[in-house]
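Here the structure comes first, spelled out in C-alpha cells, and everything after it is commentary.
Only a single protein chain was left out; the remaining protein chains are all shown in position.
Let's look at chain A:
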Amino acid sequence: MSTNVNHAPLEYQTEHNQMSILGFWIFLAAEVVLFSTLFATYAVLFGRTADAPTPSELFELDIVLVMTFLLLTSSFTCGIAIHQMRHGSNKGLITWMIITLALGLGFLGFEVYEFIHYSHEGATLPSSAYWSSFYVLAGTHGLHVTLGIGWAILLLIQLFKKGITKVTSRKVFIISLYWHFLDVIWIFIFTSVYLIGMVV
C-alpha cells in the first residue's frame, strides 16, 4: 500500500501497525467526546454546591500548580522516550519511560491527597451536584492516568524482554499518544476547573 515504508519510523513499517495507530487516533477522538461530555456536565452544574463549601473556598493554587508541573513534565519526558526509541536506544527509552511513570505517580499521589483533603473539608461526591461533577471529571482523568501507568509497566516488561521491535515500538508509540492526550485534558481541567473555580 504505502510505497515508502522503509523510510518510515519503525512503528509505521507494517500495514498492521499503521492500522493500529490510526485506530488508536480514532479511539482518542471518542475519548475527546467522552471528556467533552464530562466538561459540559461540569459547566452546567457549576455553582450548584448546595450546603457544601464552594470551590473558591477549597482550591489552592500551589498544589494544583505542582500537579500541573509534574504532568506536563511527564509529557515532555515521554517525548524524549520516543526520541530515544527512534534512535534505537532501548536503554534510553526504558529510562525515560520510568521517569515519565514516576512523574505520573507523583501527580496521582497529589490528586489522592487533594481529594482526601477536600472530603475532610466537607466536599464529597454526594455533597452536591457541583462536587459530584468535580470528582467524576477529575477522577475520570485520574483513572486514565492510573490505567496508563499499569499499561506502561506491562510494556516496560516487554521492552526488557524483547527490546525495540516492530511490535513493541508500535505499542510504546501508542501509549505515548495516550499519555500526551491525558496531558491535554489536564490543561483543560487546570484552566476551566481550577483557575475559574478559584476566581468565581
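Here is the rule we use: a residue touches a chain if its C-beta (ideal position, glycine included) is under 8 Å from a C-beta of that chain, and two chains touch if they have at least 3 such contacts; residues count from 1.
Everything that follows uses one rule, which is that contacts and distances are computed from a predicted model.
Asks: Of the options "histidine kinase", "Transketolase", "Quinol oxidase subunit 1" or "Spore cortex-lytic enzyme", which is the UniProt protein name for the chain that has been left out of view?
Replies: "Quinol oxidase subunit 1"
Asks: Specify the residue from the set A:Ile63, A:Ile80, A:Ala102 or A:Ala129 that touches the hidden chain.
Replies: A:Ala129
Asks: Which is it among A:Met19, A:Ile116, A:Val184 or A:Val200 that touches the chain not included here?
Replies: A:Met19
Asks: Touch as defined at the start, partner being the missing chain; which of A:Ala29, A:Ile116 or A:Val200 qualifies?
Replies: A:Ala29
Asks: Provide the residue numbers of chain A that touch the chain removed from this figure.
Replies: Its contact residues with the unshown chain are 1, 15, 18-20, 22-23, 26-27, 29-31, 33-34, 37-38, 41, 44-45, 48-50, 125-133, 135-136, 150-151, 154-155, 158, 167.
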